[in-house]
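Only a single protein chain was left out; the remaining protein chains are all shown in position.
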Amino acid sequence: MSDRKKLLDEIRQLEFATVDLNLYLDNFPDNKRALSDYNMFTNQLMCLKSEYEDKFGILTNFGYSESQFPWTWINEPWPWESGE
Amino acid sequence: MKIVYSKFVPHVNSRFMPSPIFPTNSGKRLARAYIPMQPYIGLLPLNIALKKGTIFPNLVIPFPENED
Partner (left out) sequence: MWIYEKKLQYPVKIKTKDIQMAKYLSAQYGGPDGELSAAVRYLNQRYTMPSGRTKGLLTDIGTEELAHVEIIASMIYQLLKDATIDELKKAGLASHYTQHGRAPFPQDANGVPWTSAYIQATGDPITDLHEDMAAEQKARTTYEHLITLTDDPDVIDVLKFLWAREIVHFQRFGEALVHVQDSMDTKRCF
């Protein structure tokens, strides 16, 4: 399994955890454990994304991440083609 | 005083048929829906969570098998 796919799969799993926790927190904003778990995953996610984006191109545009040269946002394949 | 409703039987006890799910002193009201709050009991490992479709072990429901 390539380095890229492995890294993206880790990002996918981490981000999924943050989405599910986010929805829980919307209904239970005072749950300390939920929030600390959310923050822990978010922290890890930010590191992994930074690593991924430097090597393979930005995952989010509109000012969320800086891009290498030349502009990496338009790199192919796009998610529906690669299935990633 | 004239008796208007000679056949009227007074309604004696409104709690005669208690519901086992919502006991009458549970604070729940009629004509309302209630979903139990999900307790936070911990998280699944990340790889399993994505496959199962949730990070919460108490929200993992087995997929119903075919009727065939």
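We call the chains A and B, going by the order they appear; numbering starts again at 1 in every chain.
Convention: a contact is a pair of C-beta atoms (placed from the backbone, for glycine too) under 8 Å apart; a residue touches a chain by one contact, two chains touch by 3 or more.
Source: prediction; values computed, not measured.
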| note | Neighbours of the unshown chain, displayed set only, are A, B
| Which subunit B residues touch the hidden chain? | 32-35, 37-38, 50-54, 56, 59-61, 63-64, 66
| said: If the hidden chain were put back, which residues of subunit A would touch it? | reply: 8-9, 11-12, 15-16, 19-20, 22-24, 26-29, 57-62, 64, 73, 78-81, 83-84
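The rule is short, and it goes like this: only the chains that are shown with their structure count from here on.
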| note | CA centroids of subunit A and subunit B: separation to the nearest Å works out as 37
| query | In the complex of these two chains, what residues of subunit B are touching subunit A? | reply | 37-38, 40, 43, 46-47, 49-50, 54-56
| query | Which residues of subunit A touch subunit B in the complex? | reply | 12-14, 16-17, 20-21, 24, 28, 31, 33-34, 37
